[in-house]
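Each remark here refers to the structure printed beneath this line.
One protein chain omitted, others in place.
Naming follows writing order (A and B), and every chain is counted from residue 1.
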Amino acid sequence: MTDTPGSALRDLRERRPLVHQITNYVVMNETANATLALGALPVMAHAPEEVEELASIAGALVLNIGTLSRHWVDAMLLAGKAANAAGVPIVLDPVGVGATTLRTETAKRILSEVDVAILRGNSAEVAALAGIEAEIRGVEAIGVEAGNAAIARAAAERLGIVASVTGPVDHVADGSRALAVRNGDPLLATITGSGCMSTALTGCFAAVRRDAPLDAAAYALAALGVAGEDAARTAKGPGTFHAGLYDALYALTPDSLDERARIEPL
Amino acid sequence: MTDTPGSALRDLRERRPLVHQITNYVVMNETANATLALGALPVMAHAPEEVEELASIAGALVLNIGTLSRHWVDAMLLAGKAANAAGVPIVLDPVGVGATTLRTETAKRILSEVDVAILRGNSAEVAALAGIEAEIRGVEAIGVEAGNAAIARAAAERLGIVASVTGPVDHVADGSRALAVRNGDPLLATITGSGCMSTALTGCFAAVRRDAPLDAAAYALAALGVAGEDAARTAKGPGTFHAGLYDALYALTPDSLDERARIEPL
Partner (left out) sequence: MTDTPGSALRDLRERRPLVHQITNYVVMNETANATLALGALPVMAHAPEEVEELASIAGALVLNIGTLSRHWVDAMLLAGKAANAAGVPIVLDPVGVGATTLRTETAKRILSEVDVAILRGNSAEVAALAGIEAEIRGVEAIGVEAGNAAIARAAAERLGIVASVTGPVDHVADGSRALAVRNGDPLLATITGSGCMSTALTGCFAAVRRDAPLDAAAYALAALGVAGEDAARTAKGPGTFHAGLYDALYALTPDSLDERARIEPL
């Protein structure tokens, strides 16, 4: 009997895992609301004095390096180590890696000092962290989709991690398997924080699929993608799409998610 | 001639009090917008260099300890003392008290160093601060509603404060009186920050009812509750509910609030 995204969603709504998020100022409200709408419980806290207590009792820990500053990095490392010690899965969103030295160094430091389960980023970010920027340039030759699949596979292998690369089609890979997720809508790219939301939802699913981080990553992208498809149906632009996205996440059912998720092995 | 929530709303819209809020990153935009939609003027500022100037000229000061960090605690204490010196009422929202040592210590420190007029939290938070966690367990025996009423009364007595305990039914109490507020909608629990909004609105009403903090607390919960009922009518989920909540707060009139507020003496 194989697992499905709908079963994971059912588990999530029964268990309501606490998802501890140390994330950027721009999207805190958005990722907290997406977490709640899906059915998990967000807790947003960054003080070094309390992150260990929270991370160690959480279902998952989400680290997001947008709007970084030094004392937040310290908190991320403390939280990450506490999560590791307690067996709590960690999802890292390396927002803007490659754009500044601070971002690149911070993301690399987190990856080296903390055991991250899932790395969720766009192709440029994931490639920069895996040291495979050359592959990015090769994308023009093989096409974006094949390129992103290659980046996900290479990053997963080099970093020993689940790599979750979002784009027009999303790709997730661990050292042995790779999946494509073909859900979503172009309006997702018109609001800030949709990437960060996908990371937060990855944390939600990781909390209920600790032994299957690859599947958790794919389920999260399918859930956000299906919700995006639903929200796009009545949206008149980015603002009404944004509001509709929470409605759609909340309205998702295990059955509708199973029916509509387009997760394909590669 | 007794006071009514509608009269207080009328005063608020005439005077447009400045409500100084030192609150958490997740909900700043939301509480500022709720304050504006109701008819007061939000000012969000946390720098130790300026909080005293602002708190002392404000109509009310709101302290909210979500997403705490050390230098924000310093600012809260400075602002609180300035507000006390100027006779400006303070509303405290002890977000997450009991969950971490930092939160518990901070909330207790604020309560001991600053004269707080109204404490607005959920039953677990208020019980933790009043040292009556045992009552929480007793709730199973007497039911949530009677339990929350008991927690509000006990906290008010022990802390010498107006205790405002929100839940499916809200309860407010001072040392002598207790009120239940039976407005609201379950969708309020599906968006992050609805509790923080109720605290911000409590600050708005406290600014125009300085001598009647118990009534101010009840009026605020009735106003948010009625707005929640209105927003729920056309909402398709948490996202459209959230947008509709500001519409409904803005559309509230003194008459409609008086007609629909369900505030009952206990």
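By our rule, a contact is a pair of C-beta atoms (placed from the backbone, for glycine too) under 8 Å apart; a residue touches a chain by one contact, two chains touch by 3 or more.
Remember, it's a predicted structure, so these values are computed and weren't measured experimentally.
When the missing chain is restored to the complex, the residue among A:Leu68, A:Ala127, A:Ala152 or A:Ala200 that touches it is A:Leu68.
Here the missing chain is touched by one residue of B:Ala47, B:Ala85 or B:Leu266, and it is B:Ala47.
Residue B:Asn29 is the one among B:Thr4, B:Asn29 or B:Ser256 that touches the chain missing from this view. Touch with the chain omitted from the figure is made, among A:His20, A:Arg103 or A:Arg153, by A:Arg103.
Even with one chain removed from view, subunit B keeps its contact list with that chain: residues 25, 28-29, 32-33, 36-37, 42-47, 49-50, 53-54, 71, 242-251. Interface with the hidden chain, as seen from subunit A, comprises residues 24-27, 29-30, 66-70, 96, 99-103, 190-193, 235-240, 242-243.
In this section, only the chains that are shown with their structure count from here on.
Subunit B has its Cα centroid 34 Å from the Cα centroid of subunit A.
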